[in-house]
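Below you'll find the structure, written out as C-alpha cells, and then a few comments.
In this view, the complex is presented without one of its protein chains, the others remaining in place.
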Amino acid sequence: MFERILIDSLIRSMQVGSLYALMALGITLTMSVLKLPNFAHAEFVTVGAYTALIVSRNVSTNPIIILGLSAIVASVVALVSHITVFRPFEKQKSSIYIMLLASFAVGLIIRYVLFLTADTFDLFDQRIQVPLEIWYRTDNFILSNVFFWVVPTSIVLVIALSLLLNATPLGREMRALADNFDLARVIGIPVERVKWLTWLLVGALAGISGALWGIQTSVSPLMGWVVILSVFAAAILGGLSSFPGTILGAYVVAFSENTIMQVLNFQFGLSFSFKPAIPFIIIVIVLLIRPEGFTQFFKSNRSLKR
Amino acid sequence: MAKRLSLLISLLLLIMIALPVQGQDDVETYVLGVAQPFTGPLGSFGTDFTRGIELAVMQMNAELEASGVNIRFEVASADTEGTPDGAARAVQTIVQTTGAEVIVGPLTTSEVLGAKQFADENGVVIVAPASSGIPGAIPGDNIFRVMYPPDNFAALAFAEIARSRGYENIAILHVDDPFGNGLAERFTIDFQAAGGGEVTTIAYSPEPPDLSGEATALSADVAQLSGSGNTAVFCICFLADAQKLLQVAQIDPILTTVEWMGVENLVSPDLLADAGHAQFLQSVNFISVSFTDTATPLTSPFIESFTAEYGDPPGPFTNYAFDAANIAMLTMLAAGNDGDAVTGMLPFVANHYIGTSVQAYLDDNGDQAIAFYGIFRVADDASSFIEIGTYNGSTGLLEMNE
Amino acid sequence: MNIDYVATTIAVLTFFGIWSLMAISLNIEYGVAGIPNFGKALFVSIGAYTTGVTYTRLLPILAGRDFIHPCGSTLADAIQLRSDIIRTMPVVAFVNFGITLVIAAVISGIIGFAFSYLVLRLKEEWFLALVLLVGGEIVRIFVRGYQPLICANNGISAVSQPFAFMGGRSASIAFLMLVLLIAFIAYVYSERLIRSPYGRLLKAIRENEDIARTLGKDVAKTKAQVMFIGSMIAAISGVLFAVNLGFVNTNDYVVTLTLDVWVMVVLGGLGNPKGALLGAFVIAVLDRLTAIAAIQMNMAGFNLEFNFVRFILFAVILLLMMRYRPQGILPEPNYTTEAHDNLTARTTGD
Partner (left out) sequence: MLELSKVSKDFDGLRAVSNVSLSVKQGEIVGLIGPNGSGKSTLLNVISGRFPVTAGRITFQEHDITPLSPDRIFHLGLGRGFQDPSLFYQMTVLDNTILPAKAQKGENPLFAPFKRFWRQEEHQLAERAYEILTQIDMGRLFGQLASELSGGQMKLLDIARSQMGNPQMLLLDEPTAGVAPPLAQSIFEHIANLRQNENMTFLIIEHRLDMLFNFVDRVYVMHMGELLAHDTPDEILENAEVREVYFGD
C-alpha cells in the first residue's frame, strides 16, 4: 500500500512541480532582471487560466491553441502593468516595499476585474473543456494526457528559456541587467526594450502555467492567489536568481507538499489541513538558514546573479 | 492630480449616498437587509443567494400590490467578504444606513457568528438561510437558522442512506471548517450507531489549490477499508473542491471501483458540466441529498420563475435563501420593521410556513428542526440529477423509489 | 434613505480607533525605524487568540465559576456562562479584559522581539517582510487546526466587550471611548517617542544602520525594542478587534489585513504618527462610504458589481497616491528635540 502511495504521490509531485517551476521561473525573472517581488504574478496566472477557459469554450479545444492564446493574453496584461504601473514607480526610485505594495495593488485590480467578468458571465469554478484521458497504465499507477502535456511542456519551456538566456543576445542583455543595472545602461544595453521583452516572457510563462493549472484543477478568480506563496517558496529555494535552482526548488516544494505530506499523514496521522503551511515553513527555514537557496549547487552554471 | 482625483471620487460617493431613493408617498417601505459574500472564495454563492432573495421580494411585492396592501419590500445588500469581520461591518452598514432590522444572511457559520454580537446588542434579527454549523446552535439569541436543518440531520440522512445501500465502511474526505468537521463527526457517530463499521476521515484545508495529495490518501484509505467490507467514499466538500478532487479521482484505480456519496452542494449542474466528471459520478453510483423534493408544491414554481428571471436554474441552497426571505417578510408584515418584535414573532411565522423544500419548524436555538431530504443520483444521460427517494428527518424514514 | 448618523459614526470611529492602533504600530516600525513588518496580521491575531483563550479559561476562574469546555457538546453552555458573567459581573469582565490586554501585549511583544533577532540572519532586508508575512499564515493554519486554543476553525463567540453589561447604544459609546483613549495614548506615545533622542536613534538606523552601528549604537537591540513596542500595540489592537466583533476566528487574520494596514500608513504619510491616524481614518471612512454606496446603488436598481469595483477603487487610489504623492498625505516633518529651539533662541540672541 505504502509503495503505491509513494509512487502515486511522486507522479503528483512531478506534475505539480513542473507547473510550479513554470510559475516560479516568472517570479525569478522579475526578481532578478526587474528587481521586483511581483505578487501580481498570481493574477497573470489566473488571466491565463481564464483565457484558456474562454478559448476552450468558444474557439478550440486544441491544447496548442489554448496555451498559445493564454500566453499572448497574459503577456499583454503583464506588459500593460509594467507600462502603466511598474515603470513609473521604477523611475521615481520607489523602495522595494512600495513596489511590493504596488504589485499587490495591481493584483487586486486584475483579480476583481476577473471577479466582475466571472460574475457577469457566470464563470465561477468552471472546467476548461479539455477531456481527461488515460494514456499510460500499469498496475500501480495511471498517467493521464494532462501529465503528458504538463511535464514535457514545462521541460521544453525551461530548456528553451535556458537557451534564450545563455545563447541569444537578448539573454545576454537580460543577464547583464540582472547583474548590474547601472553598468548595463552605461555599456549601451537598450534597457527599456529588454524590460519589455522580459515582461512579455514572464507573462507568457504565467499564462501557459495558468492554462495548464486550470486544466488540472478548475478555474476561479482566486486560483492564482492560493498558489502564489507556494510558488514564491520555490523561487526562494532557487535563491531568487538561479534558473536551475528555481526548477529544483519547484520540485522540492511540490515534493514536500505531496510526497512528504503523504508520508507524514500515512505514518504519523498529520492532517492534510496543515498542508498549506508546508511551503511557508520552507520559506522561513530557507530564508533564515540558507538564504542563497540552491544557487551554490549551480555555481558553474551561468546563473542570473543578483 | 491624485488629490483632485480622490476628492472627485469622494464627492461622487457622497452624491450617490445623498441621492434619495424614489418611493411612492402613501406606501410604507420595509427594507430587507441581505448580507452575503460577493467577493472572496464563496463569491458565487452570494450572487445566487441574493437573486433568490430578490425573487422572493419581487413576488411578495406583486402580491401586496395586487391585494392593495400599502407595504412594499426593498432589498439592501452588502458584501461580507466571506470573513466574520466583514460580515459584522456589512450588517452594521445595512442596519445603520437603511434602517433595516432584519437581515437575511450571511452564508457560513463563522460569518453569522461575526455578526452575532452586533445583532444581539442592537435588536437586529439575523435570518441565516444556509448556516448549519454546530457552533451556531445558541439558544435565546437573535439568530434564526430557518429552513436549512443543522448538520446532525444531514448526518443521520447520510448514515441511513449508507446503511440502506449496504456500505460497511466509509472513507470521508471533508473540508476542514465548522461545516465539514461537524458533519463528519456526527456522521461517524450516527453511522456506527446504525451498525456501520469503520470510518476514516481526511480533512483538507479550505480553498485548496489542488486536491491530488488528498485524493491519493483517500484512495489508500479506501484500499485499506475495503479489506474488511463494502466501502464507500463520502465527500463533504464545496463544489470547486469537488471538481479538483474528481479530476484526480476519475483516473484513480481504486477510487473508481467504489461507490460515492456527496453533500448537498454537489447536486449542481455545474458539477456535470465536465463530461468526464459526469461519467465518473454516474459510474460510481454517486448519491446525494437535496432540497428538490417534488412532494412540495412550491418547488417547481420556484425553479421555473427563477430560471425565467435569471436565465439559469438556481444553484444549491438558493431555495433556502428564497424561503428565509419569505419568512422574514411575512414576519415583518405581522410585526413591522422592529427587530425585537420580529424576534418574538419569527418562530411562530416560521412554524406555519411551508417552503420550497419543506415546512419550517424551529427548535429552542432558533434552528430548523425539520429535515426532509430528497435523495438524488445522476440521471442516465448524465446531464442532470434526478430524485430517487426521500428521507424524513423527524421520523427517520428512508424511502427509495428504485 | 434612513441613515442613523450617530450609530454610523460610532461604528466608523470604533473601527478607526482599532485600525489606527495597527497603523501607529506599523508607523513606528516601518515609518520611523525602517523595519518592514509585513506580519501585522500575525501580531494582531496573537491579541485575538489570547482573547479567545482568556475569555474561556480565565473569565470563569475570576468569576469563581466552574470551567466549562468551550468547544464541542458543551459549547452552548460555555457561551451562556460567558454572557452571564459579562452581563452580571462587570468588575470581573473588566479585570479579565485588563489582564487579557496585558497578557496579549506581553506575548506578542516577546514574539516580535524574538523575530527581530531571528531576522538578523537574513541576507536581504526585504526577506524579513516575507518571513513575517508567511509567519502569520503559519500561525493561522496552526491555530485553525489545533483544537485546544480557540476551538480550531469553529472559533470562540461571545467574547463581549467589557461594557456590554450597559447594553444598547451606551455600551457601544463607552467602548468607543475606551478604544479612542487607548489609541490616543498610543498616538501620544509614538509622537513623543519620535521627538525624543530615541526617535533620532531610530531615524539614524532607518537611514543607515551600518553607520549607526559604527557610531556605537546597538542596532540589533534597538530594532528588537521597536518590534517589541510595535507588536505590543498590534496585539492590543487585536484584543480590541476581537471584543468589538465578539468573535475570534482565524478567517479574519489573513494577508489582506496586513496589506490594509500598509495602505493606511503609506496613504497617511510614512514616519508621521498623524499620518497613521489620518490613513486609518481615511480607510475607515472610505470602507464605510463605499459599502454604503454599494447598498444605495443596488437599491437604486444597479447590479451588485460595485462590490467588486470597491476593491478596484481602493487599489487605484493606492497606486495614484504612491505615484503622485509618495510621501503620503501628511509627509514626515523634520522632527527635532527641543534642544534645537533652545540653541536657535540662544544663537539668534547673541
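Just so it is clear, A, B and C label the chains in written order, and each chain counts residues from 1 on its own.
Just so we're on the same page, a contact is a pair of C-beta atoms (placed from the backbone, for glycine too) under 8 Å apart; a residue touches a chain by one contact, two chains touch by 3 or more.
Not measured: the values here are computed from a predicted model.
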item	value
Omitted chain - touching chains that are shown	C
Among C:S116, C:Q161, C:Q225 or C:N244, the residue in touch with the chain that has been omitted	C:Q225
Residue among C:R169, C:R213 or C:R325 that touches the chain left out of view	C:R213
Residues of subunit C in contact with the chain not shown	188-189, 192-193, 196-201, 203-204, 207-208, 210-219, 225-226, 229, 334, 336-340, 342-344, 347
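The rule we apply is simple: only the chains that are shown with their structure count from here on.
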item	value
Shortest path length from subunit B to subunit C (each step joins two touching chains)	1
Subunit A and subunit C: spacing of chain centres that average the CA atoms, whole Å	33
Approximate Å spacing (C-alpha centroids) for the pair subunit A, subunit B	35
Touching two or more other chains - residue numbers and ranges from subunit A	112, 115, 119, 271, 273-274, 276
Two or more partner chains touched - positions in subunit B	38-39, 47, 176, 203, 205
Footprint of subunit C on subunit A - complex, ascending	37, 85, 88-89, 92, 94, 96-98, 100-102, 104-106, 108-109, 111-113, 115-116, 119-120, 229, 232, 236, 271, 273-274, 276-277, 279-281, 283-284, 287-289, 291-292
Residues on subunit B engaged by subunit A in the complex (per definition of touch)	38-41, 43-44, 47, 176, 202-205, 207-210, 212-214, 216-217, 219-220, 223-224, 239-240, 243-244, 247, 250-253, 270, 273-277, 312
Subunit C-touching residues of subunit B, taken from the complex the two chains share	1-3, 5-6, 9-10, 13-14, 16-17, 19-21, 31, 38-39, 47, 50, 74-79, 82-85, 88-90, 92-99, 109-110, 113-114, 116-118, 121-122, 133-135, 137-139, 176-178, 181, 203, 205-206, 365
